[in-house]
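Note sheet for the following structure.
One protein chain is absent from this view; the other protein chains keep their places.
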């Protein structure tokens, strides 16, 4: 396997992304988006698409840049650094992976940024694909979908939806699921936006006899888990990378504050207890960064084995982000609690990221299973 | 209910116990016991008995001092402070509680310190009374006991054994157990001492067709759990109290060291990171001390409700002791690692105390059940 | 003013009858989480006639400040009587008639440091809920360094001229008066030139600006003093300064200890917020299946419950200690442990409720803003770091530099 350090190309990609995002999507943009009630800036997304980010996982012959999962992780990490909001993970990572090998026009639509996908998988408060109860009843040559999906990221702004539905078996069973790729405006599908703490687009999708044809099926009928697994792994790795970038952003803000803030006539960064806590946080971030790099590497090089690597990354990123934002707010004292200051945005996004596509316990349990206990 | 603060009488008892133990059972005695291969000092135990400690839970008309569980906790806590080894918890707390209402001669034997009891309850590596498999087969008017008990505290030096055996049902069931009170020298009972890290008396007891009569039964046949539950609660509370005293002992040693030790030409107690860790430890100890006092209070005043209070105490004491001894060794640096220094004894006893009569998870789960989840 | 019997059994009967007679049924039948706290004050709008009637009845009987002397609007209850009163209130499900910074903070300060005239004038206004007070300690940029007071009061003969600003003044935009630390001697050492001053918020030059928090709410304000004239005296023997001039730090320290114990109490249980008086187990049983099967969540919840119950016992023990001899600097432990515990509680509630919990208006009501609000628990009223400093230096007596 290749090294876990960044290659020269990857370093260039990272630096370019950082330069672009610092200029075009600083944390202030998230605040502006929130205050103006939009989940992301379409203009920014167009520029990202033009730079090849939307097509990072789409092959070049389908119009993408085909840079792979490590590169996707680097981009997600940089977006986390400034909390840049975009449909990147839903469309460019999850949908692009799910539709790999599917119709080229979909993939090129993802790559050029015109198709915005959302993955509708969960139905309760916790990530649980196998728990899918949403029914896809056979009807003539097609299906009718009925049920409710919750916590659909980018579900309000998406123009297409990947939805996991049950065509056989009972909730809890991995078999009998089917993945559909449908237009978000299809009759019977209503979308209800949810105001979440991270000020991003999350929606509840209600399906009432939504018609789907055999052409809408991704992968095999009753084989939806196989169709969605690679996409989930890719998405989980990207969310982990975003969270790790978020850690770096919140941590840099915190150490910056420790170096300048005075209390009792002393720079607070000289207080040894804060120094040790900062050093501990940095250690956690470093260890997590390795897991993120490894997840990208495994997804690119031995994708069949990626579940363990991805779950280590998501578990670590979730836990590390919680530590870093909690310490970040505490070390900032009162101003960290004010809406005027950015630290709160990091805390809120970390909480949503902790739940998206599986929380700490979900992934830690997957690691345990993979490791034989 | 009465206050959780010490009453005047209790303060006097504590001060008297502390004075006696400081003089007669400092940590050095544990070292001497270990180096001479004995689990406790019989002379010391005689003196304890003469002061009424062995009869702390035995009514005055049976020769005891009848001071109750809070007093027993205070004594156990003081013993923990200097790691004083004695059969106190096994005999004076557990057996005295199990035999309450039984033959007076047994109780007076406990009170005068001549009867040394051990409770043989567990058979695996974790506390689990209901898991008892040791068979008590009906045989004529009596029983024949066959099976193995592990981790029997004071099992090597006891002259009597309380043994929980299965007279009906299957391992895992609470019903069908019977508690027997038998002589430790009875034919068919072999005792194998185990060298444990705390240098105290722990033994494996093997029963091969050991005969018992109906007179040996404590409580009802098949009602052993009822007979042993009060004793277990009392024992768990006393172990918790001992661990809390152990915390106080280890913590005092550590803060003492912080106040005198120099490194890099500075008293290490001035290092803020160590100060904050010490302050955190002290906070944990204070919170645990409340739980200990409460367990004693509930055992004395509303014993039927004691399970929750006792499990809170044992869970807190176990966790706090682990923290305090770990930090104690770390803050002492190299000398904390040497056998010559006493801190290691605290760490070793804390580990054994963590397991004795139920570990953290056992008691936390009991709290959860009592609290409705 | 109702007078209650000294005999314990009679007292219980009397107080129980008082509650049953005077607390309107509508208040007692309302679920705890839907009750609105009555804060009082000139601009208070009662949420119902029942709320007004209950306050009026309690104030008349001295029961908004049960332990204060009758002369100052209290009921002069003993500790034991107060305990019985609380028990009977809980039994009757009667809400507290009045809460305020006047009852919690200024009252205790006046009782300890005020003149007879100050007490007679200000305390009954508090107990009747007529005047709502706020606290002006912190200043912008000063953070934990409360003694770094820059707001200055210049001696202008018959009045003080106050200039400066305060931050983290709770609900200053709703308050009628403020008790504030101001610097009355700029030459004296840091802790020696501060006075504890009572200022009418309607004075010319006082203005407030709410601070929006990450929770979306604005429980705090910035409060500005721009050439505010504060009379040196509000009447005979009634200085606008509580305690001695330039000794306001003593008053503030006294109150800080008081405040810490109060804030620490938040850590013990489920008194308010999303749990709304429910036990954690009760809340958990309302969740969808499967969540509690996760060993990570289950073990975290178990640990939280153990620690919360033990903290409740600790508050009980410390209250008893405070009654006999006092707890001194050890109160910093209650503040530290209680607030950190409350943060853990809310982190866990967020984790348990998953994607529902992160909704501002989700099925768990105000959980998300409450969660964010808890992050301030370990900052306000002295940060956790300051508490640990106090414990290590004052309680454990670890050496200074």
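All chains are identified by letter, namely A, B and C, in their written order; residue positions are counted from 1 within each chain.
Assume contacts are C-beta pairs under 8 Å (C-beta built on N, C-alpha and C of every residue); 3 or more make two chains touch, one makes a residue touch a chain.
Since the model is a prediction, treat every value here as computed from it, not as a measurement.
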Chains in view touching the one left out: A, B, C
Sole contact to the chain not displayed, among B:3, B:148, B:229 or B:273: B:273
Selected residue (touches chain absent from view) among C:132, C:166 or C:298: C:298
Of A:55, A:87, A:156 or A:269, the residue in touch with the unshown chain: A:269
Residues of subunit C in contact with the chain not shown: 295-296, 298-300, 302-303
In subunit A, positions touching the absent partner: 3-5, 255, 258-259, 267, 269-270, 272, 274-276, 278-280, 282-283, 286-291, 293-294, 308, 311-312, 315-316, 361, 363-365, 367-368, 371-373
Interface with the undisplayed chain - residues on subunit B: 122, 124-126, 128, 131, 150-151, 194-198, 202, 261, 263-264, 271, 273-274, 322, 326, 329-330, 333-334, 336-340, 343-344, 347-348, 351-352, 354-356, 359-362, 364-365
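The working rule: only the chains that are shown with their structure count from here on.
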Distance between chain centroids, defined by C-alpha means - subunit B, subunit C (Å): 42
Whole-Å separation of chain centres (CA-atom averages), subunit A against subunit C: 41
Sequence positions of subunit B contacting 2 or more other chains: 272, 275-276
Two or more partner chains touched - positions in subunit C: 385, 388
